[in-house]
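Here the complex is missing one protein chain, while the rest keep their positions.
So that you can tell them apart, the chains are marked A and B in the order they are listed, and the count of residues begins at 1 in each.
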Amino acid sequence: MTSNLPDPMIPTPFVVHRVKRETSDTYTLDLKGPEAAANFAFAPGQFNMLYAFGAGEAPISISGDPARPETLVHTVRDVGNVTRAICRLKKGERLGVRGPFGAPWPVAQLAGQDVLIIAGGLGLAPLRPALYHLLNHREEYGNVEVIYGARTPKDLLYPKELERWRGRFDLRVHITVDASEGDWRGSVGVVTKIIARARFDPPSTAALVCGPGVMMRFTVQELMSRGLKPEQIYVSMERNMKCGVGLCGHCQWGPFFVCKDGPVFRYDRVRDWFERREV
Amino acid sequence: MDTMEPILAAHPFFKDLAPRYLKLVCECASREQFAPGQMLCRDEEEARKFYVIYHGQVAVEIYRARRGPVTIQTLGDGEALGWLWWQQPYHWHLDARALQLTRVISLDVQCLLTKCDQDHDFGYELMKRYAHHLAVQFRVTKLQLADMYG
Partner (left out) sequence: MGASTLQVGARVRLAAEDFQQLLEVLSGRGYQLVGPSLEDGQLVYGELARVADLPVGWTTIQEAGTFRLQPREDKALFGYGLGQQSWKQFLWPPHHPLWQIQREAGGWRIIPQAEAVPPYAFIGVRACELAAMAVQDRVFLQGNFVDPTYRARREQAFIVAVNCGPRQPGTCFCVSMGTGPRAATGFDLVLTEVVQGEAHWFLVEVGTARGAKIMGQAPHRAAQPVEIDAADRLTAAAAANMGRVLDTAGIKEMFYDNYEHPRWDEVAARCLTCGNCAMVCPTCFCHTTEDAADLSGVAGERRRRQDVCFTVDFSYLHGGSIRTSPRSRYRQWLTHKLATWIDQFGCSGCVGCGRCITWCPVGIDITEEARAIRETAATPGKE
């Protein structure tokens, strides 16, 4: 998919329409584009380079509904200068956008299959557009299961939405945290453990996985021990990125440029590189 | 006892166990049910039972003075709680609390171990399953230690 915006190297100013605090350090921003970019078409799994005035740019996946392109939604965790500046933006302020970039989750190709959405921590953000797509076209898919792990209950993204999804009859949501205190009534244990609870027919299932590297490695192992083949698993990778268009070289991962060949990769195509260290 | 056998046979811990061995297990088994909030075991108590959970949810907790219990793991259908020990009686070092109505088959550990001693083939079969159970527990614990969402 090509960029919606006139020059892929020049940020287009978007206006912050709403800021919602998700966790202690993570915020969801709703953005409205200028007239020329009022409808920001994107595919689930793609990302934008977000620019905060003077601070710089960071690659952030799009976390909104692809069927509602009039609002561009990003969930951002404050982990450095740029993301901190983005998280501190107030309603009415401007944020620069370049994108959308990257290879998406292949949701349209997965019609007719059971789909497992497996997220760890902030990894739910890039998967949410894929889930929106599945729910928007629910009749085209088999069983859809969301498996979501986070460190503690306070670190879960989109808790109200998780509750709504949990209430649906056409979707099963499994949530687990690594540790909990207080009144958490849900599951405690690593995310790989709850994959066992998902219902799916291995030969016609696809798994979309996004989370920290360790989580993805163990998740892939678990999925394969449950009968999925490498070509049925998709992973989303994360790297340092400066340009977003495959030129700056920072996001190289072996032969791949994560920004243009990824961030979503079919596992069988990257398997050799997945286990290698410091690549 | 008749009704316990199919439950055990369907449980992952005893999956595909030979019927004659399943009978031996049943001889050490009894049904138990825990109401929400009820403890399956407590820190420091002598551990006499191995719980085969087939319905419900159990929180495994560590109690910390001032800050109260922290849940380190929840167990549900198809999982097991407890240790098989030799020689020395073993003491629980964790609390386990039912989070909802929980049904288990509890196995008398001493009874099981006696049968293992009497029939080493049975003992080996049981220990293989137990070793696998421990390996899975360790793996899960190590993953938790990695603090992968950090």
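In this text, contacts are C-beta pairs under 8 Å (C-beta built on N, C-alpha and C of every residue); 3 or more make two chains touch, one makes a residue touch a chain.
Keep in mind it's a predicted model, so treat the numbers as computed, not measured.
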Quick one: which shown chains sit in contact with the chain that's not drawn?
A
By the contact criterion defined above, which parts of chain A meet the unshown chain? Give residue numbers in ascending order.
2, 7-11, 13, 15, 51, 53-57, 77, 79-80, 83, 93-94, 96, 238-240, 242-243, 245-250, 252, 254-255, 257, 260, 272, 276-279
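Quick note on the criterion: only the chains that are shown with their structure count from here on.
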For chain A and chain B, let me know how many angstrom lie between their CA-based centres, rounded off.
37
Touch list for chain B against partner chain A, complex
57, 59-60, 67-74, 76, 78, 99, 140, 143-144, 146-150
Residues of chain A that touch chain B when the two form their complex
120-121, 149-151, 155, 176, 178-181, 184-190, 192-193, 196, 211-215, 218
